[in-house]
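All protein chains but one are shown at their positions in the complex.
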Amino acid sequence: MFERVNVKLNVNGQAHELLVEPRKLLSDALREDCRLTGTHVGCEHGVCGACTVLVDGRPARACLIYAVQMEGHAITTIEAIAAQGRLSALQEALHEEHGLQCGFCTPGIVMTFEAFLRKRPDPSEGEIRQTLSGNLCRCTGYHNIVAAIRKAAARMRGEENHAGA
Amino acid sequence: MKPAAFTYHRARSLADVFALLATHGDAAKVIAGGQSLGPMLNVRLAQPDHLIDLNDLHDLSYVRDAGTVIAVGALARHDDVASSELVRSACPLLAEAAGTVGHYAIRQRGTMGGSLAHADPAAQLPLVAVALNAEIDVASARGRRTLPARDFFVSVMTTALEAEEIIVEVRFPRLGAREGSAFELFSRRHGDFAIVAAAATVALDGGRRVARVGLTVGGVDAVPVSLEELAPRFVGREANAEWCAGFAQAARERIEPADDPRIPAEYRRELCAALARRALERAIAQAIGR
Partner (left out) sequence: MPGPEFTSIGKALPRKEDYRLLIGAGRFVDDIEIPGALVATFVRSPHAHARIVSVDVEAARGCPGIVAVVTGRELGEWTTKLRMAPPIEGLRPVEMSTLPTDKVRFQGDPVVCVIATDRYLAEDAAEQVVVEYEPLPAVTDMWQALQAEAPRVDEALSSNLVSHQTFSHGDPAARRREAYKVVEATFSQARQTHLPIETRGCVAVWDPGRQHLTLTIGTQAPHPLRTQLAARLRLTESQVSVVSPDVGGGFGQKIIFYREELTVAALARALGRPVRWREDRMENLIAASHAREDFCRTRAAVTKEGRLLGLELELVEDFGAYCFYPANYLARVVAMILTGPYKVQDYAFDVKVVLSNKCGNGPMRAPMAITSWVIEGTIEAIARTLGLDPAEVRRVNMLRKEELPYTMATGEVLEDITPRETFEAALSAVDYAGFRERQKRARHEARYLGLGICVVVESTTYGSRFYKAAGIPGSGHEAAWVRVEPSGAVNASVGLGPTGQGYETSLSQAVAEGLGVDPKDVRVHLGHTDIAPYGMGSRGARGGTAGGSTLYLAALDARAKMVAIAAHLLEVAESDIELKDGRFSVAGTDRSKSFAEVARTAYLDPLALPQGMSPGLDFSKTYDPPAMTYSNATHVCMVDVATDTGAISIERYVVAEDCGTVLSPVVVEGQQHGAIAMGLSGALFEQVFYDENGQNLSATLADYLVPTAAELPNFEVIAMHTPNGRTPAGVKGMAEGGVMGAIGAVLNAVNDALAPFGVVADRQPLSPQYIRALLRGKVAKEAS
């Protein structure tokens, strides 16, 4: 049962060939085998949301998936969001609104909302807070994160200018 | 914590699933969304030698209009059920409940079959299944059979599934004219498991008299509790605030929740009454609108 298996992962459009035990969590495989450490581990029981990645474009807790399950699926992690080093609208808004402090929960929040804002481009503050409820933050009290998400949503709808854009 | 080691099997068809279950029996567990089983595996509360992955059974992932019922495949994800236009119009109770399961990311992966098979006493979908007396189709190498939801949930995290059976489809009745439903849940935080939850269904006659009423409560017993035996007392009367309060009080008196170190039984009774009242009021409002 400790036999490792070959697993082909598609992460951020790149192929990775892993040799891992079937029980290896996707969160660990991304961090250790793919060397993508932007996905963070906060609880390993699916509550804190720090490990959120996208699987076929939909947010998922990487700690509740075994790497071996992901053959044939497309995984997107935080490292793919800032294309060519340029921050996305959401990342930029988080920066402007001081929506992060220690930054440990931040990638999970970015991944959740990069997906959510594309499905729901004009959310109310209540909807934002409800969707954000799946990501725990101990530093910010969420106020600035919510403000950043509203700002990003407005910009993505084309309603506000980017600073300097 | 990391799970104990297991051998992984990726089922490509139902036949694969049955063959694997036949071979490995009790030493195997099936995994669908993994949102309930994953945490249990990670903390080693469950340590199956074999894990059978159902996620490739795309044929089981659907939401279909089947005439008088809405048919939901076992692999349908909660978010797909909650956002389905068909479910929202034809079976709003199901859409409402599915939209409250956990959090956004959890709803992208959690499945109908997984939630029903897990049978948590406070979970939304078992509660709705019982409230609407959904039909649950289960299958094994021996064939397919149908169980009414009311017979499906046996005890805490225990169902009537036999060895080597898996859920394949669940059928929910359509909501008719002059019918209404509502789902209420109480938890400490948004997205937590309910402490108590209630599902109400109401049918009105041509006026405002109650023709039929159903109330099912979760979190107060080992399985969802249907309070249908209270209905006769309340049928034929006018559906107003006082009526709702009366039914809620009767529900409160009827249930027998257990005490637990952190939540006294009396509190569950109080929640039952509060949620039942709100659910009934909203169900009536919805019925009037239809």
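Order of writing sets the chain letters: A and B. Residues in each chain are counted from 1.
In this text, a residue touches a chain if its C-beta (ideal position, glycine included) is under 8 Å from a C-beta of that chain, and two chains touch if they have at least 3 such contacts.
Keep in mind it's a predicted model, so treat the numbers as computed, not measured.
Enquirer: Determine which of the presented chains are touched by the chain that is not presented, and list them.
Expert: Touch partners of the hidden chain, whole complex considered, are A, B.
Enquirer: For the chain not shown, which residue from A:Val5, A:Ala74 or A:Leu87 touches it across the whole complex?
Expert: A:Leu87
Enquirer: Decide which residue listed in B:Asp56, B:Asp192 or B:Glu228 touches the omitted chain of the complex.
Expert: Touches the omitted chain: B:Asp192.
Enquirer: Please give every residue of chain B in contact with the chain that is not shown.
Expert: 1-2, 4-5, 39, 43-44, 186, 188-193, 261-264, 266-267, 270-271, 273-275
Enquirer: So which bits of chain A touch the chain we can't see?
Expert: 2, 21, 23-24, 31, 35-45, 47-48, 50, 77-79, 81-82, 85, 87, 91, 94-96, 98, 100-107, 110, 128-130, 132-146
Here is the rule we use: only the chains that are shown with their structure count from here on.
Enquirer: Using the average of all C-alpha atoms in each chain as its centre, how far is it in Å between chain A and chain B?
Expert: Roughly 29 Å separates the two chain centres.
Enquirer: Under the touch definition given earlier, write down the residues of chain A that touch chain B in their complex.
Expert: For chain A paired with chain B, touching residues are 1-2, 5, 21-23, 25, 28, 44-46, 49, 52, 55, 58-61, 63-66, 68-69, 71, 112, 116, 129-131, 133-134.
Enquirer: Flag every residue of chain B that touches chain A in the complex, lowest number first.
Expert: 1-8, 10, 34-35, 38-39, 41-43, 49, 51, 53, 55, 79, 102-106, 108-109, 189-191
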